[in-house]
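Omission of a single protein chain aside, the complex is shown with its protein chains in their original locations.
As written, the chain order gives the labels A, B and C, with residue 1 at the start of each chain.
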Amino acid sequence: MSEAFMLAAMLVLVSMAAALLRAWRGPTSVDRIMAVQLVGTGMVGVAVALGAARNEAGMLDAALVATLLAAVAVSAFVRRPEGAATSHSKPNSPSLDR
Amino acid sequence: MGPEFLAVLQILSLALLAAGVLFYVAGSVGLLRFPDAPSRLHALTKADNVGLGLVSLAAAIYWGEPAIAAKIALVWLFAIISSGMTAQLLARAAPVADGSGSPAEYERESGT
Amino acid sequence: MSAAFDILLCLMILATAGIALFVRGAFAAIAFFIAFGNLLGLAWLALGAVNVALAEIAVGAGVTGVALILACSRLFELGDNLADVRTPLASRLGSAALCLGFTVMLAGVVLTIPPGDRLSKVVAPLLPGLGIENPVTGVLLAFRGYDTLLETFVLLGALVAAWSLTPDASRRLPPTTMVMTDPTSRIVAEAFTRLLAPAALIIAAYLVWVGSDLPGGAFQAGAVLAGALVVATLGGVVVLPRLDSLAARIALMVGPLTFLAIGLAGAALGGRFLAYPDGLEKTLIVTIEYALAISIAAGLALLAIGPPQPMPNNARADAR
Partner (left out) sequence: MLVEGGHVFAVTGAVLAGLGFYSFLVKRHPIRQLLAANVVGAGVFLMLGGLGRSPGGADPFAQALVITGIVIAVALSALGAAMVVRLAACGDKDEAPLGEKREGP
């Protein structure tokens, strides 16, 4: 049974790797931050599965903290469009997405 | 609790785990294959949280302790709440980053 | 199965680190760095070090990520395109050879060391007298009390140094420039903060409390609180205090000062700095941890948000 949870954790890891492919390809920074978000959710799933496989309830605390802080990076990120939308309107303006 | 009941619980837990992993994979495939940011966001927030919920449920059944089940429920609850927030924020940020208009214009177009 | 998991995890860690370091766009690099932090947290879980995993997830991925994203967006607003200058081929080859040699040497040395926690055999007999079941908390606050005390001062010192970078003109401004600009996003963030803040408070108190017996502790709790504070600030719910605010200074100092006071009291009573009197160890350590959590939360949040900035938009508006 614990092997099954270990296998599940590995499969979720593989799906996280697929999400990282999206973070690599972009094309926009929103896509990248979404992929990071998916890695975060995947990490919580892996932590829960790993905790079950090893019978360690302490790992649930890590999962709890991870879900609590999942939104922090996103809220820092969405503050950005102000600068992107107003201060540089030239077509070849510097962009964070390059 | 008889041994049959425990066996049923175990099978249930395994089935939930498999379904959860399937949803995770579906979420990743959606993120990779969908054409634009809003539809990718939809794959991310829906499929992934269902996947987490199913994996969590499987783990809670496997552990079989109420206190741990409560903590796992809390994990899922927070995951849903924060993904609800991030989905809204990212959906509003997406058109801006695409260069296809400001959030206000996007709102008018989609009629929300 | 466990070994396969470890290897897969390590490969993913190396891949994300490689991309974070060498991808062209600066924002993509930061996105991968945050993912790298999350995977590192998993690695610590796989190593059985839940304490470190908590710290890495909360501090490493959360707070560092925010600081870097905000720094990037400020640089962008200042007109820095974040592009990288290519170094000449010769120096790149030289660096590659140097680093390859370094890596091979390091890996070789690492492989000759047999793993195992020989130190914990030394520590274990000493711990029962402390009343603290979590060996990491015991080590942090009992055996390495000096280190932990100095570390809290390092955090404080970093904050003072960051504040000293504030231009004189904006020294008296509260750092309000960081609020989200889109009004609807702000409403969403506000609503979320009202749910997050109480939860973060409870989780932080729980982490400190459980830290004496199970994984958790002041740093992890402080980082959780700091994360909630950052979201609240960005959503405009909490206005960060001015640099000369008394409340901020009290919050920043309460932890180190409590630690110092208890340490000095130990010197007065027990004859040695940071010696906890018999029977009171657990009470004192938990007191120190709660006070430290408050200071760490305030320090990390202020560091992540950064010192008040003269925004280029404001500067332009003033000039016109």
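Just so we're on the same page, contacts are C-beta pairs under 8 Å (C-beta built on N, C-alpha and C of every residue); 3 or more make two chains touch, one makes a residue touch a chain.
In this text, all values refer to a predicted model and were calculated from it rather than measured experimentally.
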Shown chains that the omitted chain touches within the full complex: C
Omitted-chain contact residue, chosen from C:V110, C:A247 or C:A268: C:V110
Residue among C:A189, C:L252 or C:A304 that touches the chain left out of view: C:A304
Positions on chain C contacted by the hidden chain, ascending: 3, 6-7, 10, 13-14, 17-18, 20-22, 26, 29-30, 33, 36, 40, 43-44, 46-49, 51-52, 55-56, 59-60, 63-64, 67-68, 70-72, 74-75, 78-80, 82-85, 87, 91-92, 95-96, 98-100, 102-103, 106-107, 110-111, 113-120, 123, 135-136, 138-140, 144, 147-148, 151, 154-155, 158-159, 161-162, 165, 167-170, 217, 219, 296, 299-300, 303-304, 306-307, 309-310, 315-316, 318-320
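To be clear about the criterion, only the chains that are shown with their structure count from here on.
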Centroid-based (C-alpha) most distant chain relative to chain A: C
Distance from chain B to chain A - Cα centre to Cα centre, in angstrom: 12
Junction residues of chain A - those touching two or more other chains: 14, 16, 29, 33, 35, 64, 68, 71, 75, 77-78, 80-81, 84, 97
Shared-contact residues (touching 2 or more other chains) in chain C: 182, 185, 189, 192, 196, 199
Residues of chain A that touch chain B when the two form their complex: 1, 4-5, 8, 11-12, 14-16, 18-19, 21-22, 28-31, 33-35, 37-38, 41-42, 44-45, 48-49, 51-52, 55, 57, 60, 63-64, 67-68, 70-71, 74-75, 77-78, 80-81, 84-85, 97
Residue ranges of chain B in contact with chain A within the complex: 10, 13-14, 17-18, 20-21, 24-25, 27-29, 31-32, 37, 40-41, 44, 48-49, 51-52, 55-56, 58-59, 62-63, 68, 71-72, 74-75, 78-79, 82-83, 85-86, 89-90, 92-94, 96-98, 102-103
Footprint of chain B on chain C - complex, ascending: 182, 184-185, 188-189, 191-192, 195-196, 199
